[in-house]
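Only one protein chain is missing; all other protein chains are in place.
Here is chain A:
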Amino acid sequence: MFRKWGVFLSKSKQKSLNAPDLLLTISIFTLLIVGVIMVYSASAIWADYKFNDSFYFAKRQLLFAITGILAMFFIMNIPYLTWRKYANPILIVCFILLIAVLIPGIGLERGGARSWIGVGAFSIQPAEFMKLGLIVFLSTYLANNQKYITSFSKGFIPSLLLIFVAFGLIMLQPDLGTGVVLVLTCLVMIFVAGARISHFIGLGIIGLVGFLGLIISAPYRINRITAFLNPWEDPLGNGFQIIQSLYAIGPGGLMGMGLGQSLQKFFYLPEPHNDFIFAILAEELGFIGGTFILLVFLLLLWRGIRVSLAAPDTFGSLLGLGIIGMISLQVMINISVVIGLIPVTGITLPFLSYGGSSLTLTLCSIGILLNISRYAKL
């Protein structure tokens, strides 16, 4: 049955390579299908109100998904080692874009942040590219310099410096969610590459001190934290989104209110097809639907780690880990926000949230992962 995949593979490499990981592919398609349906369900009211077309967002999401899948299949056929070759130029382009987005006139301001470059539907988020670019670069760098990884000054510090420059630029937009995902993904890669645990402990202490420093210097930041601990203290301010999210999830119960039956999507939950789409999913499909999606994401993580374990070289391992780590961290953070486990950060749910550029890019990175899986030695 693996042979079926052959239609998508260029003939010259067919003999020496495996088929791409099947379970990985199935879970991606499952998520995409559920995603398009949920985007429709969650956005229909909003879309009808705003564009007089309840399918407005769903149609676009479907288009993005198809584009994304095509891109995924295309990238799946590019040998992943190609990226190693272009790691430096990719990183440089990403940095240029990331700086360019900050310049008024080039970067578009949306919702108080300057995160987009381009025109209309063809705009992109440089920070999204930076995540991927940095993963490619870091995989290359760590694979090349693995013998130094245990060294604090030669291995640990240079990687960190690079990460924090990127993080700093992203925070200038500002886009805390993407920044956090980027840093955490890179830290996971450095950890797996073999850095000393003690270095991480040191880093943790510095991070904690820095965190306290930020709070002391600007006490309003504490509001975001208290808002998630007790959103009802400020139901119309900091607690608003999380309360509306919980009002969706809570009534969902075991079975949910039924597909399309959400009440919170009636303008109660702001932009229900974006960051908080999981809340609508849990409202309509209940605990069963929610855990099903969580299991699919866990399956994705498992297959990704498996690809990473079986990759033929360190670069492949780290690249695969970076990609699956980035996606999984985004999933964990998004859902934790939606169910009130952590403060609101502003991250979309991969494959499910509405959004063209991020969906396409996520599928492209899955394409890379699938390509690695074809070289896996299982």
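One rule holds for everything that comes next: contacts are C-beta pairs under 8 Å (C-beta built on N, C-alpha and C of every residue); 3 or more make two chains touch, one makes a residue touch a chain; residues count from 1.
To be clear about the criterion, contacts and distances are computed from a predicted model.
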"3-isopropylmalate dehydratase small subunit", "Cysteine desulfurase", "Aspartyl/glutamyl-tRNA(Asn/Gln) amidotransferase subunit C" or "serine-type D-Ala-D-Ala carboxypeptidase" - which is the UniProt name of the missing chain: "serine-type D-Ala-D-Ala carboxypeptidase"
Residue among A:Ala193, A:Ile277, A:Ile323 or A:Ile366 that touches the chain left out of view: A:Ala193
Touch with the omitted chain, as defined above, among A:Ser43, A:Ser308 or A:Ser373: A:Ser308
Candidate in contact with the missing chain, chosen from A:Val36, A:Ile335, A:Leu349 or A:Ala376: A:Ile335
Absent-chain contact - pick from A:Tyr56, A:Phe73, A:Phe152 or A:Phe287: A:Phe287
Touching residues (missing chain, whole complex) on chain A: 45, 146-147, 188, 191-194, 246-254, 263-264, 266-268, 282, 286-287, 290-291, 294, 297-298, 301-302, 305, 308-309, 313-314, 317, 321, 325, 328, 332, 335-336, 339-341
